[in-house]
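For this view, one protein chain was removed and the others were kept in their places.
Coming up: subunit A.
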């Protein structure tokens, strides 16, 4: 029995790294990035973005997408922690990379940034589709917005959009508000509403639509309004993170530097929000933020310290777990008031919010229900932006032993009395009956 529990504890401690086995559980931030480009000109035209990554300590490796020597893994080991696809028009990857290899890369817990563009290849569309978004099918379609376009010298076709319809989440975009609108020129995509893993970070304004800007609109556009997502993020079930956008120029130095004025608005921002937005979101994608880990799951009876192999019904117990958040450099205590633990057997018998000591230690105590069976301590913590925590630890609850029941119940004293008086009466009766003559 004891051995069994050691193993189960071990299996639970394995659970977390299993969920994110790409990064070492000690420092989940990615280190080695592979950037696949259509041509090396992008390296210089998008240098601000790349330099910001480098300055944060990332190791970037630039390769042409059709380079015959590129490979994601060698001898079963992945060579990179994350992949940036800045190659919207690639039809076939070189080397050993293909569509399935990229999917496997993500499924083994690695991160991915996809930048499509107008005339994006089927391959890029398919990778996006596999991640949970659907680019507009029309290959020449772009997102057009005649209301909230970015004002520029030439009137243009209103495909350069200044969007500020961001997701309201500090944990994804950082605590500093992004004041300037974000410049976007590219294709839109839609999300499957049933998909709860994908989030729209930057959506188009209600007046946007997706169509070919050069031809006249003959049929109503299929993608319209705020259903169009400009930038989406995906957090897969294994906590791999994906950023998908329909533009490559958003990352470019030109867009980073240019000022922006939204049509109809008089405020002219000196600098677009692109740099701040993309930097913050890359922190999220590369696990510099919102990455939680739970360690030291402990439970024991009140007044004891050792973890028992099983509980008895109606025992009082204490449960504690430490939760930390990765700050990019170190593990900081995670502070929240909504972490709950369940005592679960087919349905939660106990559901309690845990209190914390501001140092990451969450704990609570409760009474085991009056039901025996194989229970689980479950912590299912899913909060927007954060990696999901899913801890479960099996613990059997046994009924009373034969000598743990009350020996003398006060309510039963009349019955005891009846039994003993009967015995005494029978004894007297036998005595009288046998010896009275």
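Operating definition for what follows: a contact is a pair of C-beta atoms (placed from the backbone, for glycine too) under 8 Å apart; a residue touches a chain by one contact, two chains touch by 3 or more; residues count from 1.
By our rule, contacts and distances are computed from a predicted model.
K.L.:
The hidden chain: which UniProt name fits, "Mitochondrial import receptor subunit TOM40-1-like isoform X1", "dolichyl-diphosphooligosaccharide--protein glycotransferase", "Proteasome subunit beta" or "HORMA domain-containing protein"?
P.N.:
Listed in its UniProt record, the absent chain's protein name reads "dolichyl-diphosphooligosaccharide--protein glycotransferase".
K.L.:
Where the complex has a chain not shown, which of A:224, A:295, A:336 or A:361 is the residue touching it?
P.N.:
A:224
K.L.:
From the list A:45, A:73, A:89 or A:207, pick the residue that touches the absent chain.
P.N.:
Final answer for the missing-chain contact: A:207.
K.L.:
In the complete assembly, which of A:41, A:346 or A:411 touches the absent chain?
P.N.:
Only one of A:41, A:346 or A:411 touches the chain omitted from view, namely A:346.
K.L.:
Could you tell me which of A:65, A:114, A:204 or A:236 touches the chain that is not displayed?
P.N.:
Residue touching the chain left out of view: A:236.
K.L.:
Of A:133, A:341 or A:354, which residue touches the hidden chain?
P.N.:
A:133
K.L.:
Please identify, in ascending order, the residues of subunit A that touch the omitted chain?
P.N.:
Counting only subunit A, the missing chain is touched by 4, 7-8, 11, 106-107, 126, 128-134, 137, 146, 191-192, 194-198, 207, 209, 219-220, 222, 224-225, 234, 236-238, 240, 310, 345-346, 372-376, 394, 396, 398-399, 401-402.
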